[in-house]
Structure formats: C-alpha cells, structure tokens
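The complex is shown incomplete by one protein chain, all other protein chains being positioned as in the whole.
In this document, chain identifiers A and B correspond to the written order of the chains, with residue numbering beginning at 1 in each.
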Amino acid sequence: MSKFQLFAKGLIKENPVFVLLLGMCPTLGTTTSAINGMGMGIATMFVLMLSNMAIALIRNVVPDKVRIPCFIVVIASFVTVVELLMQAFVPDLYATLGVFIPLIVVNCIILGRAEAFASKNTVFDSMLDGLGIGVGFVLALTVLGGTRELLGAGSLFGRKFITGDGILIFVLAPGAFMVFGFLMVLFNKLSARLNPKAK
Amino acid sequence: MEYFIIVISAIFVNNIVLSQFLAICPFLGVSNKVSTSIGMGMAVTFVIGLSSIVAYLIQYYVLVPLHIEYMQTIVFILLIAALVQMVEIILKKISPALYQALGVFLPLITTNCAVLGVAILLVQKEFNLLQSFTFAVSTALGFMLALVLFAGLRERLDLEEQPKSMKGLPIILITASILAMAFMGFSGLV
Partner (left out) sequence: MVVVLLLITLVCSAAVGLVYKVTAEPIAAAKDAKISGAIALVVPTFDNNPAENPMTKEVDGGVMTVYTATQGGQVMGYAVETFTNEGFGGTIKLMVGFLPDGSISHIEVIEQKETPGLGDKIDKSKSDFSLQFEGKSPADFKLSVRKDGGDVDAITASTISSRAYCDAVERAYNLLQTIKR
C-alpha cells in the first residue's frame, strides 16, 4: 500500500463514521452545528494522530500483557493535553463540547487504531493512518453538523440563509439520529452505484 | 424531593442515550434481543453504581487535596478499567450464577462511555456522595429502559421488509430517532 493510500483510505473507503461505525457518541452528541462538529472532529484527530505516533514509538518496549493499559494511559494523557489547550485558546468551543472532550478517551476509533495499526507499524505510517482516519472523522462530523445546522437553524457555519427559526427538531436529539440515518442511506446508495461489483 | 427530581430527570428527561448521546455503541450494538439487553442493562447499572462511589471518593479525597484535578480523565479511565476487571474476577468467585448472566457484558463496559461520562458529570454537577449514587443508578436505569424498549422495537422490525439501502444501521437510527422524539415529551416534567 502506497503512503498516499495509507492516508486516503480513511476518507471514504474506511471512513470511521459511515463505514466502520465507530465513535458514535460524539458523532451524534456534538454535531448540533457545522462548527461544533468540526471542532470535535479536529480535537479527536489531534489525539488520534499523536497517540498513534506515540504508540508506534513505544510498541517494541511494551510487553504484550500490559499493552492495553499502556495505550489507555498514553491516550488519556493526550486527551488531557488537548483539553487543557482548548480551555486556554478556544474556551467557547470547549464550553459547548463539554463532557465529550474528556470522553475522547473512550472513543473506540482511537483505541481501535492503536491496537489494529499503530502497534504493528512505523511511526510515520501510523501518523499517516491517524491523519487519514482523523480527516475522515472531521469530514463526517462536519457534513452531519452542517446538515443539521442547515435544517435546524437555517444557517451554515453560523451564517444565516433563512430568516426565522428553522426546524428545531434537527438540532435536538431526535434530529441527530434521523439525519445520521438518512445520510447513511445516501452513503450506501452512492457507494453501491459507484462500485456495483462490490455488492 | 431533590432526590426524586434527580431520579426522574436522569431516567426520562435527560435520558443518557436518547438525549445525552452517551453509550450509543452498546445501544446500537446489543439491542437486537430483549433478553440480552436486560442482561447488559443490569451489568451497566452494577458497574456505574459502583464506579460512581469510587470516582466520588477519588475526586474529593485524592485529586482535590493534591490539587491535581486536571488528571481526572486519566485517573478515572484507569479506575474504571481496573474496577471492571475486579468485578469480573470477584463475580466469578462468589457468584457464578450472576457471572453467567452478566459476565459476557463486562469486558464491553470499559469502553462504554456512559461509565466515564457519569463519573465526570457527577463531579461537574457537584453532587454529594448520596446524590452521586442516586444519579448514577438512575442514569443506568434510564440506559436500561431505552435499551429494552429499543430491543423490543428491533425484534418487530426484523420481521418487516425494508428498502435495500435502509437495511442495517440506517433504519435502526431512524427508529431511534422516533423513540427519542417520544422521550422529548418528558422534557416538561421537571
């Protein structure tokens, strides 16, 4: 697999949200607007990339038996670092995302990549893998957040297109499930049309 | 009265799955049969109840006196991982019957974000020990309620014919959306 493919597979073919179905909680919980979804995605991407690199770095030192606890410690440390940095430099975004920032620790994408990829590959490859999956996550969350914001508030990235309130339900809890469900229908339909042989 | 509000709020109004979006993975993953969802619900209730007490004690007797509140995330996740392991070992020894019923779900619980989420939330909400425990158990019961209801819906859904591109997760998500709408009706309660 070429270096580029390593990065690009996370975007669509192995998109963590639409294909691998990982990291559902922040996907549904933080995507009330495009900007929130993107912020959450970027925070997760940072943790994913850094933890992937760190784990690839220590992969030969760590005994197999204490592998998982070690990974968790590394991931939790990076999450705390991101948490502190966000508090310092983007306090408003930190306040909106709330409890979901510390919960990056239990995002299955991160431990999943650590276990499946970073523990077996070089630092550089792991970084590319983390970056690819991370960008895929950012994309998915931004699309979901954007759709919900557009329907629910009539705006996109805070810019208003429609006067009035929009359909509030899309910003509320049921809208998260519904928009995600229909986006997946769309995703399935498109990927079925793009490679008809796969099915 | 205060405790009553905590209970109602955690089970219905701020249901952990349908309005807080925590524990979505097990909600979608282990909800295909009513019987398994009850088992999972009970295991989660057990672990969340226990971890809330331990998390409370660690927060106020270790982290705060040492002024290292910022280590919360790291400490809590390790704590939960260790706790789940311990529960598994103890359960195996003293109550094989209970282990039979809950055992398979226990390893899944470490990565259940509801456990860590509740631990962080109860610190954020500045609850005392009893309030924390009440909040934790009722949150878990809310999880179980959503899970069991949803499993019932899914058992029916399996018998229906579905459009091809809606098969699998999409139709499940849309069903969840309708269930979440029903739960919104509780929001005027408190």
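Convention: a contact is a pair of C-beta atoms (placed from the backbone, for glycine too) under 8 Å apart; a residue touches a chain by one contact, two chains touch by 3 or more.
Please read these numbers as outputs of a predicted model, since none were measured by experiment.
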Residue of A:T27, A:T44, A:S77 or A:S119 in touch with the missing chain, whole complex considered: A:S77
Per the touch definition above, residue among A:T32, A:N52, A:N107 or A:S191 touching the missing chain: A:T32
Missing-chain contacts mapped onto subunit B: 9, 14, 19, 68, 70-71, 74, 124-126, 187-188, 190
In subunit A, positions touching the absent partner: 32, 58, 61-63, 65-66, 69-70, 73-74, 76-77, 80-81, 84-85, 87-89, 91, 95-96, 98, 152, 168, 171-172
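One rule holds in what follows: only the chains that are shown with their structure count from here on.
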Complex interface listing, subunit B residues touching subunit A: 18-25, 28, 70-74, 77-78, 81, 110-113, 116-117, 120-121, 124, 165-166, 169-174, 176-178, 180-181, 183-184
Complex interface listing, subunit A residues touching subunit B: 21, 24-29, 68-69, 72-73, 76-77, 79-80, 83-84, 99, 102-103, 105-108, 111, 169, 172-178, 180-182, 184-185, 188-189, 192
